[in-house]
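Every protein chain except one is present and positioned as in the full complex.
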Amino acid sequence: MVRLSKENGLNCVLALALLAAPFVATALDEPFYITLATRVAILAIAGVGLNLALGLGGLVSFGHAAFFGLGGYAAGILASHALNYEPILSSPFELNGTTQMLVIWFVALLVSGLAALLIGFFSLRTSGVYFIMITLAFAQMIYYFAISWPAYGGEDGLSIYVRNVLPGVNTMDPISFFMIAFVLLMLVILFSSMIKNSRFGAALQAARQNDERLATVGIHPFGIRLTTFVISAMITALSGALFADLNRFVSPDMLAWHMSGEIMVFVILGGVGRLFGPVVGAALFILIESVFGGISEYWMFYLGLVLLGVVLYARGGVIGFLAGKEKHD
Amino acid sequence: MKKTGILKAGLVGLSMCLAGTAAAEPVKVGMITTLSGGGAGLGVDVRDGFMLAVKQSGNKDLEVVIEDDARKPALAVQIADKMIQSEKVDILTGIIWSNLAMAVIPSTVSQGKFYISPNAGPSQLAGKGCNANYFNAAYQNDNLHEGMGAYATKAGYQKTFIMAPNYPAGKDSLTGFKRFYKGELAGEVYTKLGQTDYAAEIAQIRASGADSVFVFLPGGMGIAFMKQYAQSGVFKPVMGPAFSFDQGILQAVGQNAVGVKNSSHWSKDLDVPGNKEFVESFQAEFGRLPSLYAVQGFDAANLILSAMSKADVNDKEAFRAALKEADIQSPRGAFKFNKNNHPIQNIYVREVIKEGDIYTNKIDSLALENHQDAYADECKM
Partner (left out) sequence: MTSALIIEQLLNGLQFGVMLFLMAAGLTLVFGVMGLINLAHGSLYMVGAFACAAVASYTGSFWLGVVASLAASAAAGALVEVTVIRRLYNRDHLDQVLATFALILIFSEGTRYLFGSFPLFLNVPDMLAGPISLPGGLQYPLYRFAIIVVGALVAFGLYLLISRTRLGIRIRAGESDRAMIAALGIDIRLLYTIVFALGAALAGLAGALVGAIQSVQVGMGEPVLILAFVVIVIGGIGSIKGALVGAVLVGVVDTLGRFLLPQFFQLFMDNAQATSIGSALASMSIYILMALVLVVKPKGLFPANG
């Protein structure tokens, strides 16, 4: 059921604006803005993933870079094996790399899902600050592993050289690649909206507010939280796989704790728990980065000020500012 | 800044239509370098060296756009896309770190743009991954470590303890050292990247009975190691590549580094034509002594300027040939490109000294003459 609230209207405008961006860029003969718009769409997917855990489940994960990076490495490793014609595994059976995006996405989802299952299983035994820190710790483990593991480039990272392929689409064409990211973004937003409005989502929100009450009606918050954490991680990994394809490059940088912080920034800048929050957040972040980055070498100082301003004075982020407080059903 | 860039490009295009052919083709250079965060000192030196050469040339046809990559590979890729697609640059340069270079250079050169490296020469790009449009104005990553290995052999060290951070450049470093070192190793240790406390490693050095120590610990890691080593009471001589003992960081290490031998392709007191002038003009312009990064930035700019005077940047073939001639007077002396577009140059050994109140280096000896890197033969070019 779509009610035409102020927020829904705003969401439509945002989606259309993002969709229009590359076409405007083409009209202005500024192809770089297509890349920027693609970047926004891809990073927004990561934000949508984290938003599910953070906004809906109240799970403040400070380690989502782990999943973002795992998605990226899934793409990078599979593609590099395919391009070098070296099987990933020769015994007991032969396993080859691939440049098919669909396969890569599937592997990224699978790997990150398993990782999240493991990490979540241990982390969700804790709560509050402990949860924040243990997710950070797991991400740091993977980060240091990636830096020092020599097989896939270590700190130098891994170049893909050619963009992976999707049947029926020319992925090297910037607008086509943008459309892939855009469609996936819309799909994950739709998916998270469905979760939000489902019985599962209701249970999740109830668990955030009161553990015991939920347990008395026979629902175990642990299972619900773990499921949410895994789904959230998988969406973020999908974004990582696309990000690798956008840059034609993966590196441990994608796994660093700064990346976890940035994904969190997208969510909060836009508005925690808001469907389109991560889209606005990612767009704003990229804008600050590319506009201020060209003006002053102290641009991160200004980024800090903007962030601080949003946290202190614009609770609910940009969407909250524009569309007012979230209406609870 | 963006807008004026577009406007300028537009005006240039317009004036070209009107005037037919302009006298000299303008060249636009995009510099992506690290200007913020902990590693900013290196990027600042490259930028200043580069802009000094541009200023000295007085060439108005060279336009430079500079952006900060904050040492993040993904951001560097984004800026490279922007500079190629929006700013329509002809040449990219500026990257300091190998991992950022690996992210940007392959796709830049495959889009037909030139890349001149003012620092970082990862082995992949010197060997199989070499490219006609990629020129390295600095060094191949192994070079300085090889120089130190040759020196250690010459100095008669028998038992050297070697150490580097556990990442690709660290492994390349120790491989490079071992390539020219003939003695035996007292120990080989990889440390965590960004590690700041070396007590455990220094204890191992003490226990190993080494007669000398070779470390590759760039930036802050090297500062921390040298300070801690000086306090430890282990007095075995330390050697390393110039990165840990260069002008930018020597003041922070101070007395603790005096006497250390380090390998470099340049030194402030190197007696070659143009070096003295370079050092003086850099000092006059920026109020500090130049580092080897400044030299590399200076040479990268001069390479571009020299090629501009000989060829039109749109005639890729001719411009490439003009770059390859390396018709520049480098402050490091003789400089030419190998077949993989990496330098053939002398590697010297320097010694850290105190000169007045300033810590700096003086030339000790020549380690390797007209040295070329180990990967050139793998390059099919």
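Note that the chains are named A and B in the order they appear, and that numbering of residues resets to 1 at the start of each chain.
Operating definition for what follows: a contact is a pair of C-beta atoms (placed from the backbone, for glycine too) under 8 Å apart; a residue touches a chain by one contact, two chains touch by 3 or more.
Remember, it's a predicted structure, so these values are computed and weren't measured experimentally.
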Option touching the unshown chain, where A:M101, A:L226, A:V272 or A:V318 are the choices: A:V272
Touching residue (missing chain; options B:G220, B:P237, B:G274 or B:G333): B:G220
Option from B:G41, B:P73 or B:G94 whose C-beta touches the chain left out: B:G41
Residue among B:Q251, B:S281 or B:Q329 that touches the chain left out of view: B:Q251
In subunit A, positions touching the absent partner: 54, 60, 62, 122, 125-130, 132-134, 136-138, 140-141, 144-145, 147-150, 257, 261, 264-265, 268, 272, 298, 300-301, 303-305, 307-308, 311-312, 315
Hidden partner interface residues of subunit B, rising order: 35-38, 40-41, 43-44, 166, 171, 188-194, 196-197, 199-201, 203-204, 206-207, 219-221, 223-224, 227-228, 231-233, 248-249, 251-256
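As a working rule, only the chains that are shown with their structure count from here on.
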Intercentroid distance (Cα basis), subunit B paired with subunit A, Å: 35
Residues of subunit A that touch subunit B when the two form their complex: 30-33, 35-36, 39, 144, 147-148, 150, 153-157, 159, 161, 243, 247-249, 251, 253-254, 258, 289-291, 293-295, 297-300
Residues of subunit B touching subunit A in the complex: 1-2, 35-37, 40, 65, 67-68, 70, 72-75, 77-79, 81-82, 85-86, 98-99, 102-103, 106-107, 110, 122, 124, 166-169, 171, 190, 192-193
